[in-house]
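For this view, one protein chain was removed and the others were kept in their places.
And then chain A:
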Amino acid sequence: MPSALVFFNELSDVPSKAQRELLTLASRFDQSTLAVASEVSQDAQNVVANYGLSKLLVAPSQGDIFVDHALSVLEAAVKQSASDVVLVANDNFNREVAARMAVRLDGAVITDAIDVATDLVVTKDELAGSYSAQAQSTGGTLFVSVKPNSIDDDPQSSGQQLEVQNLAIQSATAAQVRVVATEAKAVSDRPKLTEARVVVAGGRGVNGDFGPVEDLADALAGAVGASRAATDAGWITHDAQIGQTGVTVSPQLFISAGISGAIQQKAGMQTSKCIVAINKDVDAPVFEIADFGIVGDLSKVLPQAAEEIRRRQA
């Protein structure tokens, strides 16, 4: 059976849902290794051990280096582990690192995967999820970036022995790209947009007030998203943007409020399991893909729904 390598650029004490999904995927393979390009705490190691991985390769960076350190670590880890498949998260940074490494090591790269079978056939989304395709490598190491929410997080065992090894990487030549400033983003208590079970998104129709959207999201323990019209207007940060040029989400429940459903917007949410739309225009294209639609004013419908959820939960 092929062997797998999971690569994380960073790993906090509590691995993210997307990271746990990758570990679950790796545990399907006989031999699986994790390589991390930053420090790994004992807490994080304990979590990783539960996924039955046999080895952890660690190589923290000296200082804030953009892409060069990740590339050196991944290159060394692939060579040392001689893995057949490398699994990374589907965010821009990780897929770029994987794709560069595929070029460097004459391997293959497949993005937007939703599954990787043990015979290394990859199932992936095409055309914003309107197609599902299967692809494989024609030779060389296969690098795959896997979309979040595609694999059920399923730790296998507990108390498994994890061999931790410091990875020797070649002293990096002067980095081509310098990090000249770093700004931390405001942290939210809500679940991460790409990982949330429920997403409530608002568009131009919220008319500057995300209050009702946030309130319903909180009643459902969900994340808050937005259309580009809403982020461009500055009502909410750009990170909340869902769509072709924002994030792609695929939650169990997507509630769209005051969003018309333009093609670029739908590209980021049309693979959601259940879609609910609230829009005051009966002809809004979003109704064509909604499982449940309400023609009405979101400033009335959302608060009423939030209150009703709280009443039933009380």
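Everything below uses one rule, namely that a contact is a pair of C-beta atoms (placed from the backbone, for glycine too) under 8 Å apart; a residue touches a chain by one contact, two chains touch by 3 or more; residues count from 1.
The rule is simple: contacts and distances are computed from a predicted model.
Chemist: Assuming one chain is omitted from the figure, identify its UniProt name from "FAD-dependent oxidoreductase", "Electron transfer flavoprotein subunit beta", "YeeE/YedE family protein" or "Xanthine dehydrogenase family protein subunit M".
Modeler: "Electron transfer flavoprotein subunit beta"
Chemist: Just name the one of A:55, A:100 or A:190 that touches the chain not displayed here.
Modeler: A:100
Chemist: Consider the whole complex, including the chain that is not shown, and state which of A:14, A:168 or A:263 touches that chain.
Modeler: With A:14, A:168 or A:263 as choices, the missing chain is touched by A:263.
Chemist: Pick out which of A:118, A:136 or A:165 touches the chain that's been left out of the picture.
Modeler: A:136
Chemist: What is the set of chain A residues that contact the non-displayed chain in the whole complex?
Modeler: Where chain A meets the chain not shown: residues 9-10, 66-67, 91-93, 95-100, 102-104, 106-112, 121, 126-140, 176-185, 187, 198, 220, 228, 238-239, 244-245, 252-253, 263-264, 267, 270, 274-276, 278, 282, 287-297, 300-309, 312.
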